[in-house]
Structures are given as C-alpha cells and as structure tokens.
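Pasting a structure here, questions to come.
Only one protein chain is missing from this complex, and each of the others stays in its spot.
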Amino acid sequence: MNVEIKGIRFFAWVVEESNYLQGEDRMKEIFVRIERCVGCHSCELACAVEHSRSKNLYEAIYEIPRPKRRLYVEQMEGRRIPFLCRHCEDAPCVRACRTNALLQDPVTRIVTHSPERCIGCWLCAMTCPYGVINREEERRIAIKCDRCPQREEPACVKACLTGALVFLEEQDFASLVRREAISRTF
Amino acid sequence: MRDPISSVVCPYCGAGCRFGLVIKDGRARDICYDSDHPVAQGALCPKGNSALDLLYHPDRLLFPYRRDSHGRRHRISWDEALKTISTKLLQIRSDFGPEAVGFLASAKVSNEENYLFQKLARIFGSPNIDHCARLCHAPSIVALSRSFGSGAMTNPIKDLENARCILIIGSNFAENHPVVSRWVWNARDRGAYIISVDPRVTPTTKMAHLHLMIRPGTDGLLLNAMMAQILREGLENRDFIRSRTEGFQELEPILRSVNIEKVSKQIGVPLGDIITAARRYANSSASSIIYCMGVTQHRSGTDFVASCANLALLCGHIGRSGAGVFPLRGQNNVQGASDMGALSEFLPGYVPVGDVERRRSIVSLWNQKDIPVGGLTITEMVDEILSGKIRALFVLGENPLVSDPSGAETERALSRLDLLVLEDIFPTETAELAHFVLPAAMWAEKSGSYTNTERRVQWSPKVLDPQGESKPDLWIIGNLGRWLGIWESIPTPEEVLREINKVVPLYGGITPERLLGRREGLIWPCPEENHPGSPILYVERFNRENGLAKFYPYDADRDATPTEEDTFSLITGRVVVHYNSGSITRRIEALSRYEPKLEVTIHPKDAEKLGIRAGDLVTVRGEREAVDAIAKISSQVREGSLFMPFHFPEANRLTPRDLDPLARIPSFKDAKCKISTKGT
Amino acid sequence: MRRLLINEKLCIGCYACYNACEHGVVRLNDEGYLRKISILEACREGCIYCKDICPTGAIAFVYEDFKVPQEILLAMASCVSCGLPMATEKMIEFLSKRVEHINLKVCPDCRRRSSQQA
Partner (left out) sequence: MGSSLRIFLRPERCINCYACEVACEKTHEGMGNIKVQGVPLVCLHCEVPPCITSCYRGALEIKEGIVVIRKDYCTNCGICVLSCPFGAIMVTEVERDGKKIPRIHKCDGCWERPYGFAVCALTCPSGAIGWERFEDAVVSKREKVYRLYLRG
C-alpha cells in the first residue's frame, strides 16, 4: 500500500516531468517580424473580438464592457511595431503582483490574469518593461495578453495578413528566418 | 488666498535648483516646487527639501562674539568687533607686511560678496586669497582653460538628455547632485548608452549599462587606454582634429605606445570592457563626459582632467548639443567664486595675475596702481602659518578644519594664528579656534547672484529678515573695508553686480535689471546687454587665442604606483543626505537620522581576513593619524579599498597633503591607510 | 456605576476602543505573542464611543458595582517571514472573510519590503 501511495505521487511527478519535457519541445511563441508590419491594426481588432463575449465583430461593438485589445501597434517615426506580451521567463509583473492575480504557468510560461483577484494597483504595469499591460476602465482592473487559451493559434496571428506575426516554435522560427535569407540571396 | 511665494536659489549643491518659499507673518512656512525651472523641473533632493529646518535651526549664530585666551565666549557689538578686527589687521600689516594675512573666500556666498571680498583682500595688499574650489575643482579650471579656453561646463545639464552616450567618470552624481540623474535617465530612456567608471558601486553605477570598477587613482590610465583603442581602430574624428585642434602630434606617439592589455591588468578591469567603452564613446553621434572629484582630487588631477578633454577632442564630441564635458561643481556658487577671482592665481574673469597689462586695466578700475601677486593657496597657507609667515586669517563661511586634508596639522596651524576671524552661520569646528566669530545671514536673508555649475547666473532675492544680529556678508565685508580705510560706503548687491559687468567681460550683459526679471537666469558668456547667453560653448571656436583647442599629452605610465599588500586605499566621498563638512546637515534631524555616524565601508573578503564584523568599532590608521569609525561590510567597494564619507571631522584627518603640481589640489582620493578592530 | 463589558468571543483585539477611549479605561498591552486588553476601572456616564466604534459589536455596558477587573488575552499571529507578532489571530480571521485575495500571513513591514524587492 505504502508503495502504491508513493507510486501515485511518483506517477504524478513523472507525468509532470514528461509534460515539462514535451512542453518545452512543443512550446510555441508569437514572433514578430517587424519589417513586415504595415500597421493595418487587424491584429488589434481580432484580439478585441476574440476577448469579447460574442466573438463576433458586429455584436462585440455593442458589448459592455467594451472588448479591448491586448496588443498595440505603435507607429513612431514612420515605422510600426506590434507590441505584445512576451510572457517573459521570471516575469517582473508576476513578481510584482501582491495578490496573485497574475500567475505564470511553469511549463508554458504563459502569464495569466484572474480578474477577480486584481485590485488595480498597477504595479504590474509599472514593472512591465514593454508597457503591454493596460487598464480596463469599466472593471478598473488590468488586462493583458492570455495567448488565446481556447484557440489553436492566437487570434492576432491568424488575423495578420502580412506574416508579421507568426506562431511557431523557436527552432522553426529560426529555420524560417534562415530559409527567407536564402530566398533573398538567390 | 495663497500666501506670497518668493523664488530663491537652493543653498546646497552646484546644480542651482530654484524653489519658492511660502512666507507668512515674516516666516518661511513651506517650500513650493518650481516645475518650469530649466535645471530640474522643480525637483529637489532631500537637502533642498530640508532647507527650512536650516533657516530656523536653534544652533544658528546670532551675535558676534569674541573668544578670550581661556576659550570663553564674550558677546560683543558689531562696531566693537569690526573695530578690533580692523585694528588688529592693520597692526599685523604694519608689523609683518600685508603678506602675513590670508583671506579665504567661500563658494557658499554670492558673486557680489566674493567679488568684494577678493577686492578687499587685494587692495589690502595681500595676494593670499583663495577658496575651496582649490579642494574640489582647481584642476578643472586649470586643465580645461588651457585645453579649451575656459574652465567650466560646456553644455547645460538639461542638454545631457540629448546625448547618445554618456561616460561618467569619478562622479557619484546620484548622491551628490541628485537632480542630474533625471536627465541621465531621460537620456537612457531615449536610447543612450551609459558607461560609469567608479571604484565603488553607487546609485550612479546602477544607471549604467557598463560599469568599470577600476582601482582607485587609475583614471588616467583608463582614459589613455580608451584613447589608444580609439586610435588603434581608427575611430577618431580626423576632420575635427585637423580643423579645430592643435598639439595632436605630441599626444599621438604616447597613445600609440600604450599597451592596453597591460593597462587592463593595472586598473583591474577586463580588457573587453575597456574596448566596449572606447567603441561606444567614439561611435555614438553625441557623447558626453561627466566627471567630478573622483578625477580631480588626485596628485595628477590636472592630467586626469586634461585626459578627459583629450578624449572629447579626439572624437570631436564637443560644441554640439548632447556632446560636451561636464565637470559637476560641488557648492552653489563655486563656479561664481572662481569667476569672481577668489583664487590666488586668477583675477576676476580668469585673468592670470601674471598678465601685467590685463591686471593693470582691472586694477585701474579699482583706483589702484598695482596689486601684489604670487599668492598662496589654502593648503599652502596652512603650511605657511606653521612656518610663521602668515599671522592672521580671515575665513568667510568655511570650515577648513573639516574640509582640509590632514586635519590635525590644520588644527595645529589654526591655533597658532595671532588672529583668526570666522564668519559663518553655525558654530563649526573651526569656530572653536577662532578669535572672532561673526554671524552671517543665510541665503534667503540677503540678495545676490549665484552661478551654478552650468554657468547659469541666477538672482536670489532677499525674502526674509536676518535673524538676531546676523548680517549679510556684503554688509560685513563692506563695513570691514570701511574700517580698514579701503572704501567709503557699503555698496548694495546691485551696485557690485554693475561693477562686475564692467570688470568681467563674461558677465558683461548680466545686469541686475535683466537678472531680476528672469527666474531661469542667464548663462555666461553674455558679453553684451542684449546677448541671450551661451548655453553651449565652443560651437564655432574655442576660447583660446587662436580659436583652436589644444591637446595636452599625459603619460599615465609614470604615475602607475604599485600598492602594498596590507594597506588599503581610502576613498572619501559624499553620501546623499549630507553636505560637505556636514556643519549644516549633521544638525538637521530629518537628514542626519539616515547617516548619523561615521561609517567605513570595507569589502567582505577583507573584513573576513581581518576579523571585522559589521557594526564593529574599527580604527583606521592613516600616515599621520588614526580615527575610529563603525565598520560597514559591503561589496560596494573593491577589495583593498575603503570608503568613508567626508562629512565628519574624522575623515579628512587621514587624507594626505600631497599636492597636484599645477592646480595645487590635495590628493584627497589617494590616502593610504590600515584598518583594524579597535583595541588591537 | 456603569462598567464596560467586552464579549470575549466577539472581540478581535483591534485598536479601535483603545484609541476611542479618552478616559483611559480600556488598556492594551502587547506582551510578546499575547495581546492583553484589560478593564481595570469603572467608566463615566454618557460616553459610548467605544461601543459605537467596535467592529464586531463586542462591547456592552452593564450597570453594576465594579468589582472584578476584566482581562482578555488574545493570541498574536506571527509573520511567517520575520517571525515577529503582527496582529491577533482573530483579527486576521475577521479580515480573511473580507479580503480573500490578500496574503495575510506576512506582516505589513515585510510586505513592504518584499514588494520593494520584487
């Protein structure tokens, strides 16, 4: 019996461990190819719609609270960059959060935000180096990218027409960049 | 209804911040922040914030007093004080000659007061006039004037935010001039690369991308190595060197022969860091150098400053927005006091005393034929007191006992004087030795102009009445001049400023009428009435006669001295809540609670070796003396070095009296000492 | 004579009545990990500040001769970070119902320190 109890624990540990290993293998990230961004803001729109209740543009416009985007295309000095949460390792926003409203998944590194625990102190926004944590006026809490948990591919990536946003594993992205370089060279 | 607000210049550091005083019933009640002011947008450091505690401090000197031979104080009237002092001064002049009297001006009082004071000293016949710029930035004046033409900051502080690369060398401005850090942070946010050279970890090094933790006193080696690397990679600005400078051919062979690998070992910094620093500095579009007492207070202080100037010239990073050399001055009017000629080798407007023609033309404005030359500096005066040549010393608001090197010797000297007159706001350590102590009015209780580190001349009006019987320094100097028979009437600050307009061409257009109306002041050089002031120097030409800057070669190798095994090099410096000799800030509870006692910082490894624990009372033995301090263990210092703030009377008892040959600054940062737990 | 009676079950050991009482009837002493609230004397007529202010309604007035002093001992919870007593356990229990998302195991000083370090 004793062994079995230990076995359960052990088993759980094995599952976790294997998940971790597999997870690291399959971890996909949103990569930004800045040179491709034309500043069409479709990603922002798609993001807002994805985070609405109806998931439909026409209905989402009339929703209260009004759905808000989680990524921001900024245009400065004639160039455009989409800013989105990088889901940093050892994320400063998670370390700053005193109420555990922001939690980071140890495996996928995705930082999630639970609205019911958020007190709107904005310590997360103050420590975020990218300025991608924003404020929802109606509920007076923070909002940030959750990388669309219900979807296979995040809405912003799906909406990007120019391929400025890609959702790939790190090695795949590197090889993509290499392949592009080859095609440019020849 | 809002209470009336009067804007005054902060009495502490050289940044020259302004703030408003809310005055109610003749008393300053509150501070009002001036968010439009160009220096710091209304920001104030803790010292500025506690300025009101200073005004109404119970320790203030309110009455003139005389000390008898037993050390007892006797309150006397102003007339009696000035009469006795002047009689004694005249007596000494007739007995020993005018050279037997020394005058110490102050960087804390206004331009007008300094001007009048040096005029008094020089007409009195004494060449011995000096002030505490000697102890902090004399090398800057000497080296920058011979390289560029004038010994001052080239750009305003605000301009730092336009820099693309900032090299901070020997400056801890985050603690000494906290408002400067605002502009450095802004520059960093705009993408500037910050390099900090400091033997300690300080709040300033926190803002740097690259921190070169060099051995103390090897700044010259590092600068030469950086220049050598720039030359080796061909990053120097050849066009600039050809068209705007001279003397490069002398410097080049010295730099070509520098062995960077060897230097990296000597200064204790990885080779890669030196190369990175050199590349970043040379490659950026606008680079600035900020330096301070870490560079100047050395035996080769002048050479170190010259090296900073060489580096800026080599890359052509001067005379543009965001590119310049920024010596940060310590006190609110140290720039002004130097401009006003309160230095033994310069007359007002940096006219060398040796320049007979220009000297005569200034002196003729004072209705004099000629004045004596060849005066002594602060530290030399102390030596001459000991040798008996100087019999009397008139000190204007300074505390030489704490601020001068080798405190014990200074104490011995000052107690030997026939006459020591001190004018101050608080009973300082020096006041214990003075024969006469005269109470001076504080900054808000007198009007006058102050020149900050960026050459900004600002008018600080009188907004309060002096307390007790304290009087403005101008009144005291003017009255003393009357008793000495030098002039007839006491001038007002405006009258003195008008005279300065005539005598000092740099201040030509800074008339009282213009200054009074401008809160932001004017930046010299401002030669004419309608000149807008010159925030950035050397845009077209340098101030030297031929309009070219000059390289002054410095061979750093000759100064590289090996350190002994068990001796530590002592670094002295400031902490954020204290100011200079601490005679002011140690009295203010709001500040002194953060740093109540003298602490000496030691590296954990050294502490372990010597068996010192945190909080232990330790004895630090210098060349001449030993002092006690509380040990603080931290890896903020390098192994083999110690840090001690100099706001406490003990710290400067350890510092040596070695002088820089040109600027005659004592080498405060070169002290060698040993440390042990007390009692062993 | 009127005297003050504190319901020991309801009292959570906060400062409210101690601060409100201008006559020094309510005394509060922290001795290590115990907080002692004591009533050693009768109190004056007409003053009901403490009753008014009590968060749990633990205070009542009884009209009787003052004989036995009342003493309430409350255990202090210690901070998990620094180990020093921070507040009574009942206070934390009282609070935990209202603010669920706050970590109440750490004392305010340590909270400040940890948020500064993060």
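Lettered A, B and C in written order, each chain numbered from 1.
Following the convention adopted for this analysis, contacts are C-beta pairs under 8 Å (C-beta built on N, C-alpha and C of every residue); 3 or more make two chains touch, one makes a residue touch a chain.
Keep in mind that this is a model prediction, so the values were computed, not measured.
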Statement: Absent chain's touching partners (shown only) are A, B, C
Message: For a quick check of understanding: of B:Gly26, B:Pro58, B:Gly71 or B:Gly191, which residue touches the chain that isn't displayed?
response: B:Gly191
Query: Which of these, B:Pro38, B:Gly102, B:Pro127 or B:Pro178, touches the one chain of the complex that we don't see?
result: B:Pro178
Statement: Filtering A:Glu77, A:Asp90 or A:Glu152 for touch with the omitted chain leaves A:Glu77
Statement: Residue positions on chain A contacting the omitted chain are 34, 72, 74, 76-77, 79, 81, 83, 98-99, 118-123, 125-135, 137, 140-141
- line: Absent-chain interface residues of chain C come out as 14-16, 18-20, 22, 24, 53, 55, 86-87, 91-92, 94-95, 98-99, 101-104, 107-113, 115-117
Field: Positions on chain B contacted by the hidden chain, ascending
entry: 2, 30-33, 35, 40, 42-46, 48-50, 52, 174-175, 178-179, 181-182, 185-186, 189-191, 203-204, 206-207, 576-577, 590-591, 594
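Just so we're on the same page, only the chains that are shown with their structure count from here on.
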Statement: Among line, ring, star, complete and other, the chain contact graph is other
Query: How many angstrom between the C-alpha centroids of chain C and chain A?
result: 46
- request: Please compute the C-alpha centroid of chain A, do the same for chain B, then give the distance between them in whole Å.
  value: 53
- request: Could you tell me the distance, in whole angstrom, between the mean C-alpha positions of chain B and chain C?
  value: 56
Message: Among all residues of chain A, which ones touch two or more of the remaining chains?
response: none
Message: Which stretch or stretches of chain A touch chain C in the complex?
response: 92, 95-96, 98-101, 116-117, 119, 123, 127
- request: Would you pull the chain C residues touching chain A in the complex into a rising list?
  value: 101-103, 111, 115, 118
